[in-house]
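Complex shown without one protein chain; remaining protein chains in place.
Right, chain A next:
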């Protein structure tokens, strides 16, 4: 096995052994967490995406093609075409020859730079009929599939660090996203209610069991609900709700007794509850299956049929069709055997009856076990199947068209036609990922916002985006349920990482050790169920099913067998799984309330690994950890040896999991690998998060994504439209295990600042910070901002091209001084507002017609100047100039400008504890307080930030950091970290004694001397290093003022917004203040004179607006007066006029003549 790809993680493994030597003893209680890096080594941080995509490429794609294998013609019955195989190759450029096994040199980075799509050809093998022969062809391209980075088809797969560097790729970058049209796109994880599972709900007094069936062909939702004590089946295809007894009778269960037993077993209470349903049916006099089918058939909505094939309705036929393939589609009806489906519906009824009897048995929709996470692979498979069907339809239509022609000169070769449509699939996939709107016609699905541009603000923000889960439903509903923290999220979803505001609680993030399952085959599982001695359910009666002690076994929500020994079955099943006879992701759990054993093999379940405990002993022992350290075992070995297993939420709920080895009791089944894995990657950056008030951790999760730092090892060759980099990023002094695991210490975003917590100068109120000027001089908080400008040389409709005309270069012109001989600006040149980037020209004539050209006019194209220029008020330096050509052969000149910024007043900084603040003052070093050793703080923070925020973690970070500085070691602030010495209460004690040793106070409080007066400050000041992040919000990007400037075309009012050099709005509320104050002249000035003052001629006679002293209506100039009014008012009058509303102005003398006398 090639393992070189894991160099980075291997190296990471080292410090985890507490600097112990190989010969040292391993303490399982403390070192079992070593499994975590081992897990990540095998799984990777965002393996869910990659696994899902790989599954799609390997399995799902083939299944889709298998389901749509054959294309036949309606015209010529003899014609057929069959797909025998489908494969996705490795990514290529569009214009490259397809080589089935050959390598293309295309790299993801090339795609980013050239605005291409990182995609690979999809090829099929076909077999079809040409005339009388059967032709086989191989490797026919039917489209191109965007390839997820680091998936099995990606060129980056299996490359080591130096190989990646040669490809301009960062080795820390996790992959898991696509590059479409040069943009990095992530398909977010979508959270949904689980499919094919019965969910019992009680909503406004109606208790109902519903199931969303989903197969490749169809999606439908079926309800069994209770209305006025009677039970009905409800489905979209049915015009009205159908009584349950009729449905069951239609499915061939004609005897009332059998129905009652299937529905209620031998339970008298349920039987009594159900009896009324029979009475209802008696009224309609429906006894036989035929009658029932007739009844249902007459209530089936008319389906669209091909025109001309209407034969009148056959109710029985329609009912059978509806029951077999539309209602509860996921339970297959083979032949006319409705029994499994009848049992399923009866089971739904039973659940409803149970929920009525005991309202506690209603399911919780928010329970994580009832949810499924849809990943990139599934989303793409939905899309691909739709496109593939459309592709086949188009192909068929084309073939039909050709075959219809009576006299064809040559034999139809389907291959020729197949090739023609390949663009459809390519552009369909491209468009969906590029825009994020998924439209799947067969499910009538229209969803927007599935994919997003990968945020490259910092490494963490990219990582956070890849672990993000967005919720599909209930965005506007004002219920707290879906937003609340669910206890079942424990270990699966991060409790801290969620945005504030609108999306709060709906957008979630995966925890560190979660895995999301892909689909597993049901059949082998079913076999094992029967091997374990369960009885087939279709052979048992209702009484047998529901007798005391009998448990029904469900596979993916469908009852298939019963057993009398559920416990034995369960242990047996688990044993098989631990032996590796069944996939490790198949879960099994028992539900005593429903007397059911559930087995799940479906995709999208969240699960996580846990250590198995047997006989009160952890199965992972010292020996195993030792051999793992020696590299003899990896995580997969732990799995295959049955030491560790994956549990999904449902099974986890059925287990007894000990947090620490000391907590193991008689009934313990599993042991947690490491408690801090309940947090996600982003929340894992916080040191001592368990000491903070919980909202603070949530705030930090939002802010960590805005911190400026390093983006990736390839940050210098990237050309993003906006990129922030820190000049001297540092790894945090107080780190966490998560920081090491996600390699944040390799791409950090922040600096260790020496902080004094004291008040200083009054410019530090409301969380403002005081910065040391000397620190800023030396590079603290310095960052760079890269902005990209595109200069496309586009092709016009008449085929003429934009050009760069270097011939215009005239170095005597001041404007051209910064240009190179090629007419483009030079790298390294400083630019200020108005500087020309390139001598671009566009053709004067871009109209398509050439006929308009006057006779004798020269054929040379006339050009006009269209020189793009630097627009921002603050200058920059040209960092890079690149000429690229895209897939559509358009030359694009990309110019990257760079600004280097030192911190200034108003820049935003934040620690890792949700404590943000702006710079309020940059003080001289001489004015800063200094300690006994002469150390000046870099930052002074106001102590009022602490009491109300309760961020004790920040104080611990300071103390830990300070002791780390003194001892020269990086300290750990991992969540839930226990002190190593069992006799010590808390880790702080250790840090405190370390501080005392080095001549500091044990609480970290130092005596400082005031730099201004030179006297000792009369209180001790809490001083030490804290990791500070510089956030992307900088004053330079926000400051804005305007005296005069551009106005909007329509209203003639000042434009809005900084980007358009807009005015500052005096809004309604400000207006109210001025009115209340009585400042009428100020009001007049602000709202009219300084805005859209307009002078016009108004006719006093008719009240309409005239012009040039003339009233067109009165045809006189007698009453025309000059008037000043806001242009918007004049506009309103005219717009009303256009709607036939006459608005006349009544004029009154301002200074009436009578009064004057």
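Heads up, the rule we're going with is that a contact is a pair of C-beta atoms (placed from the backbone, for glycine too) under 8 Å apart; a residue touches a chain by one contact, two chains touch by 3 or more; residues count from 1.
Please note the rule applied: contacts and distances are computed from a predicted model.
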item	value
Protein name (UniProt record) of the chain left out of view, among "Ribosome biogenesis protein ERB1", "AP-3 complex subunit delta", "DNA-directed RNA polymerases I and III subunit RPAC1" or "Similar to Actin-related protein 2 acc. no. P32381"	"DNA-directed RNA polymerases I and III subunit RPAC1"
Given A:773, A:894, A:962 or A:1130, the one touching the chain that is not displayed	A:773
Contacting the left-out chain in the complete assembly, out of A:655, A:842 or A:925	A:925
Omitted-chain contact residue, chosen from A:1018, A:1067 or A:1152	A:1018
From A:549, A:999, A:1067 or A:1152, residue that would touch the chain that is not displayed	A:999
Those residues of chain A which, in the complete complex, touch the missing chain	716, 727, 773-774, 777-779, 782, 784, 828, 877, 879, 898, 900, 924-926, 930, 932-936, 996, 999-1002, 1006-1007, 1009, 1011-1020
